[in-house]
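For this view, one protein chain was removed and the others were kept in their places.
Right after this comes chain A.
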Amino acid sequence: MEYIAEITHIKKQIDDFHLGPIDLRVEPGTITAIVGNNGSGKSTLLKLIMNLVNPDLGNVKLFGTLVYGEDESWKKHIAYQPQTVIGWDAFNGKTLKDFIASLYPDWDEDLFHNMVSTFQIPLNKKFNKLSQGMQQKLNLALTIPRNAPLLILDEPTSFMDIPSKKHLIDILVHWMDQGDRSIIFSSHQMEDIKKLSDYLFVLHNGNMIGNYEKDALLEKYKSYWIQNTTPLPNHTIPGEISRTDQQLISNQADRTEAFLMDEGMQWTKRTSLDLEDIVSLLLKPIETTNDEVT
């Protein structure tokens, strides 16, 4: 398998914040959402991928090339949108577009104009005179049309209004359909994550929790209501991550069900957890197993 991005055992310390070790592979044609609590290291991870921050350990390969070498040809295959851009304040959208379009041979002028009209971006206003939401829209309109096979977006919709978020999802879906492309984006927006992502890469306080295929994650987490006639054993059962009275939450549904069936225990109802609940459980501070059952 040719990976678009290969992050191997990367580690970085910034003051008293530790990131990693992190391993992540991105296949062509997929969308990966980087999900985590505030300060979990999402932006730092994206900067490490872009070689804007040097790792203490490990390495990053993009399109098979290490990002640290003399050879910087990988850069033209990537369009990266940082959360805040430096140096754009004094220029208007038109000037910025002319400058950026000249750097990218595959620049899609039609897509740029579509985005400008969809988002009603004023191109004659200086960047620092635009609202945060409008800056974000202009930033996206200057990033997506670069048509680089890897698009990296750092919280692309955090200031955007609801209809614009919806438009952006459609633009990105259409963009993905144009070829063998991939997106890595960090986000706290559940709607974007649900509608766009194939994989959820979960970070908690700098630690990699895992990289999960979205639907596999939904399949693993289930909630069970156990019949009153058959009380649950006092010890933690396979897959169990929490319980209240006769309700049990498992993150390994297959193992939990095998156990319950072996014990002759029945459940009256089995429901899935919402992706939002699953992410919250993944980002919950880790408890010691002794506290789980009292």
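Basically, a residue touches a chain if its C-beta (ideal position, glycine included) is under 8 Å from a C-beta of that chain, and two chains touch if they have at least 3 such contacts; residues count from 1.
The criterion applied here is as follows: contacts and distances are computed from a predicted model.
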item: Complex member absent from the view - protein name from UniProt, among "tRNA uridine 5-carboxymethylaminomethyl modification enzyme MnmG", "cytochrome-c oxidase", "Sugar ABC transporter permease" or "Transcriptional regulator, GntR family"; value: "Transcriptional regulator, GntR family"
item: Residue touching the undisplayed chain, where the options are A:I169, A:I241 or A:L281; value: A:I169
item: Positions on chain A where the hidden chain makes contact; value: 29-31, 169-170, 173, 176-177, 194-199, 213-215, 218-219, 268, 270-272
